[in-house]
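Dropping a structure here in C-alpha cells format, bear with me for questions.
Up next is chain A:
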Amino acid sequence: MGIELKEITQKYGDLIAVNNANLFIEDGEMIALLGPSGCGKTTLLKTIAGLLPLHQGSILSNEKDISKLPPQARNAAMVFQNYALFPHMTVAENVAYGLKINKCEPSLIKKKVEEILDKVELPGLNQRKISELSGGQQQRVALARALVIEPAMLLFDEPLSNLDQNLRVSMRRMIRKIQQEYRITSIYVTHDQEEAMSISDRIVVMKDGVIQQIGLPGEVYLKPRNRFVAEFMGTANLLELNEHDRIIQLLECGKWASSRDNCPVGASNNRQKRCLLFRPEDVEVGAEGRFEGTVIWHETIGSVTRVTIDFAGNEIIAEIRNYYKSGINCTTGEKIRFNIDLAGDSHIVPN
Partner candidate 1 sequence: MLLELKGITKLFDKDNGIRDFYLTVAEREFITLLGPSGCGKTTTLNLIGGFLQPDRGEIWIEGRDITHLPPEKRPVSTVFQSYALFPHLNVLENVAYGIRFYRKEKKKQALSLAREYINIVRLEGYEKSKVGNLSGGQQQRVALARAMATNPRILLLDEPLSNLDASLRQSLREELKSLQRQLGITMIFVTHDQSEALSLSDRIVVMDKGYAIQIGTPREIYFYPISDYVAGFIGKSNILTRVGETIMVRPEDIKMAKNAQGDYTISSIIFMGQHTEYIISAEDTTLEVVVVGKENSKFMQGDRVNVTITHQLGQTGQGDRFVVPELK
Partner candidate 2 sequence: MMKNWKLLILAMMLVMALALTGCGKTEPAEQGKTDEKPFAGTTLELLVAYGGADKSFDAFTEATGIKIEWLEMSTGSALAKLQAEDGKTTADIWFGGGVDSYLNARDLGYLEAYKSPELSAIDPQYVDKDGYFSGLALVPAGFIVNEDILKEKGLEAPKTWEDLADPKYRGEISMPNPAISGTSYAIVSGLIQAWGEEKAWKYFEAFDSNIDFYAKGGGEPLEKVGAGEFAVGVVAITGGTFNVGETRPTRVVYPQDLIPWTPAPIAIFKNTKNLDAAKALIDWYLSYDGQNILREADARIMARSDVDAPEIMSGLDKSKLVKFDLERMGKERVVILEKWKGLVGEK
C-alpha cells in the first residue's frame, strides 16, 4: 500500500509538532523517520496510524483519502517503544488479539499464532505471561502481534530503544528480514542513525517538526542537505568556507578541482555561510600527509582508532584502522600528518 502525506501540520496547543510534511511512501518500502527527540517523528507516525486527529493536510493510501478513517479501519499495526503488550493476557492471547477482534475462526487463529511465533523465533512460549519474558522476547511478541493481522502498514515507534546494544543489532536484522519477506509498507521511527541506515530503504530526517531531507541512506550520509543532517548522520568534519586561507590550502592539495563544480566556492556571493563536509574515513593519517596538526585526543574501539586533530583551530576527526599495527603515533600533544581525500564524497553544505 503506497502512502502519501500531503501538507500535514500537527499542533499541540501553540506548539507546532509537525510542520507541512510531504512524503510519498512506495508500496513495500521501509521508511525511517529519524531525528532527535521532540522532532515530531512520533507525532507523524501516530497521525498516520489515526491515533491522533489530523490537524491539517491529508493522508492518501493508494490515492484514497484515509485522513478521516478511525484507526481500526486503516489496516495498520503498530509496534510500540515499551511494547504495549496487554499484561493481563498470555503471549498467545496477545498475539491472537487482533484476529479475535476481527472474528477469525479459533482454529485459524491458533494456526496463525503458532506460525507467527515461529517466524519471530519464539516457539513454545504461547502460554507464558508477559511479565515472565525478557525485553527482547517482549519485543518479538509485539512484532508478532502486529504482523499476525497481516496489516497493510507496519508502524514502528522506537521499538528497540529499551534493549541492549547487541540485542538491538540482532532484532533490527530480524525486523528487516521479515519486512522484506512480507513486503509490508513500513514506517520506522528512531533517533539512532545507525539503526535508521541499517533498517530502511529511505530515511526521512526531521528536526523541529520540519522534514530536513528525504533520501537513500547513502544520500543522506554523503550528501546531507544541511549542517544538521550532516552532523546527525555520523561524525562530520565541517570546515567553514569563509576563511580564505584555509580554502586556499585545501585547493592547493590538488584534489579540490573535481568537486569544485558541485559548489563554486569562489563565485559564491551568497551571504549564507557554507561548510566543507568530509567524514573521518576521508582523512588519511600517514607520514606522507600534506597537512600537519596536533593530536588532542585519541581512542581505540577495537580495530578502529579515532584521532582528534587540531588543525589550525579546527578539530578534525580521523580514523586509523589497526592502529597497533600501523606504526602511527597518536600520543596526545604530538604532531601528526594527514591528507584529506576530497574526491567524490566530500560535499559542501549550508551552515
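Behind the choice of candidates: all candidates are chains of the complex that A comes from, given by their letters.
We take it that contacts are C-beta pairs under 8 Å (C-beta built on N, C-alpha and C of every residue); 3 or more make two chains touch, one makes a residue touch a chain; residues count from 1.
Please read these numbers as outputs of a predicted model, since none were measured by experiment.
Per the touch definition at the top, the candidate among 1 or 2 touching chain A in this complex is 1.
Chain A makes touch with candidate 1 in their complex at residues 36, 164-167, 191-194, 197-198, 217-218, 221, 231-235, 279-282, 297, 299-304, 306, 308, 319, 321-322, 324, 341, 344-345.
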